[in-house]
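Mind looking over this structure? Questions follow.
Note that this complex is displayed minus one protein chain, with the remaining chains in position.
Read from first to last, the chains carry the letters A and B; within each, the first residue is number 1.
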Amino acid sequence: MSVSDKNIVLGTREQIYMERMAPRVMKYAGGIGIAALIAAALLGLALHDSMKQFLCSYLTAWVFFFALAVSALWFVLAHHLFKAAWSNVVRRIGEAVSNNFILLAILFIPILLGMKVIFPWTSHAFMMSGSELRHKQLFLNTPFYILRMAIYLGVLAAISIYYRRMSLLQDQDGHVSRLMRLQKHSGWCFLVVCWIMNLIGVDLVMSLQPKWLTYVEPLYFATGCAVTFFAALPVITRCFQRQGFLPMVNKEHYHDMGKWLFAFVMFWAYIGFAQYILIWYGNVPKETAFFLFRQIGPWAAISIALIIGHFLIPFLGLISRWPKRRPGTLVFWGVWVLVFQYLDFFWQIQPAVYEQSQKVQSAPVSGLDPYKLLGSADKMVWMPLHPLSLLISLLCVVGVGGVFVAHTFYLLANKSLLPLRDPRLPEALAVESI
Amino acid sequence: MSTYIPSMDAPVEEPALYGLLAEFHDPQSLMNAANVLRKAGYYRWDCYTPFPVHGLDKVMGQRPSILPVVVFTVAALGCIGMLALAWYCNAFDYPIVVSGKPYWGLGPHMFLAFPVTVLASVTTTFYATFIFCKLPIFRHPLFTSERFRRATDDGFFIAVEARDAKFDLKVTSELLNSAGALAVEEVRD
Partner (left out) sequence: MTTIEIPQTRLETGYDNTAEDCINREPLITGEATYHAVTKIVCATPEARRAPKIWYVCFTISLMLLCVLFLTIAYQVFTGVGVWGNNSPNAWGFDIINFVFWVGIAHAGTMISAILLMFRQRWRTGINRFAEATTVFSVLCAGIYPAIHVGRPWFAYWLLPYPNIMGDWPNFYSPLLWDALAVGTYSTFSFLFWYFGMVPDLATLRDRAKTRTRHTLYGIFSLGWRGSARHWKIYDRGMIIMGGLACALVMAVSSTVSTDFAVSQLPGWHETIFPPYFTVGAIFSGFATVIALAIPARHLFGLKDLITERHMDNLGKLMLVLSSIVLYIYLIEFFMAYYSGNIYERFAYYNREFGPYWWMGWAMMFCNGVVPQALWFKKARITWWLSLPIALLALFGMWTERFSIIVTSIHRDFLPSSWHMYSPTIIDIGMFAGSFGLFFTLFLLFCRFLPMVAMSEVKSILPQSHTHLPEDCKDAQ
């Protein structure tokens, strides 16, 4: 081995190791999180709707943070799969965020306890009410659901823990062989994670409306997940930099993060458009059930807000080169997209929970006036937009998020924020974007 | 087979001086020389390389191109124009009902607007790039230099034009030589 005499100075120990800040964040975030969850649960009880709104808000928040973790894992695996260089400077963030699956599995217990309230297929009578539904019972039943979730979360947890542990071990002993092993396994792990990202969408979103059929929803869900971490990454990195960490992350790296964010925002819009336009054009009742709801009343406003806020505005905002190269601007767009990605999950999940009380399952989306169909129906479908419901949703995000952040900082504490002995770190530091 | 060497018609009188052409060994020495020229305050000069040398534009002090702005404008016009056409044809001038759909729908019309937008931007990019480069041009003083034929193979050149305010045959050629040129020659039109 020939070692050139010129070493690269990364910075001081305080800039690479999070020693003092992590415990403080853990204490506050964890405390606030638990308090918010308790408050949300109490509010939910006060609504006297057998916790329906609380569970629905909680599921939305859980899905949002699950999306963050799974896309962070996607990012780490993609880094190894593509043998990327630039992402070495932020890889540790991805590794820490992705290691939350055990926590998420614990946080999923309340949803399992309240399954009967939000998942209509848990009712035998409901599943016997239609010939198509009857055929779905082999897949949509409680034991199989729990088994699937256990397998999904277990596999994700195992992969994420392996990738983080190997990476940390390499910091200690510097063996390149560890990196080689991670690269070697990244192929099939990546494939498995992609499959789980897709299939879990069927369980978390599609099965809320068991009569709804669409082929691309799993992919739409997975794309929504993938957006999350790429929106969060510049925000997290910038926050760390403001606290004095990671001074070596420069505008070239932000440019790369921005490109990923832009690409996924575009891809999300593409898949969403594909789903909508084909359902709109085909007008087949078993498909239109989903969109019919979401194009009337306040939900229509949210649908349009999604098109504009999740696609049009970030598209115009991120298409140029300079916003991606200015950390401040990119952080703004990161937060913006995160908010709209949450809204996307909100829009997918929350009306679905209330949808079963409606009688519009077999109406076409276009051509007929949906208001007429809904004329005498009750207004339950707008329940999630009630201020109290919105407050519960907000508290759930703060609650799950607080616990999530606390655990992430627990993982970050006292570990190097850079893979110090990764042989490609010098290349990552010197990267230049086109 | 006779070897063909392209040449201009024999000049009647001594042609005007176009400028000085200096050859450099590699991209790095070219870049260093370009840095010297920029600092010396030259304005009408250019580097010639077989491939785009990364960072050379910065050394030469070039401004960013307005190409993206032009393309974006035309693209936006194309998009709006196509949507307007679809509206005029199918919803305004001769409304037709197709499978019970509204006359005009933004969703399906994206399938029209998108390709037209791309078509508009691509053709604009193509033509604008060459127009901004002042191409095509089939006669250029530099093409008279035998040495310059390697600019598209493995030669790295700097040409300083005689009409530059600071141009002086002797001073400039000394400057180029001291900046590391392998050879400096006069180019006449």
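The rule we apply is simple: contacts are C-beta pairs under 8 Å (C-beta built on N, C-alpha and C of every residue); 3 or more make two chains touch, one makes a residue touch a chain.
Keep in mind that what you see is a predicted model, and the values were worked out from it rather than measured.
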Interface residues of subunit B (partner: the chain not displayed): 1, 3-4, 6, 26-28, 31-32, 34-35, 38-39, 46-62, 65, 67-68, 71, 85-86, 89-90, 93-94, 96, 98-99, 101, 105, 108-109, 111-112, 114-116, 118-119, 121-123, 125-126, 128-130, 132-133, 135-140, 142-143, 148-154
Where the unshown chain meets subunit A, residue by residue: 1-4, 6-13, 16, 82-83, 131-136, 139, 176, 180, 183-184, 187, 191, 194-195, 198, 202, 213-219, 259, 263, 266, 270-271, 274-275, 277-279, 281-284, 286-287, 420-421, 423-427, 433-434
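FYI, only the chains that are shown with their structure count from here on.
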Footprint of subunit A on subunit B - complex, ascending: 54, 68, 99-102, 105, 107-108, 110
Touch list for subunit A against partner subunit B, complex: 273, 276-277, 280-281, 283, 320, 366-367, 432
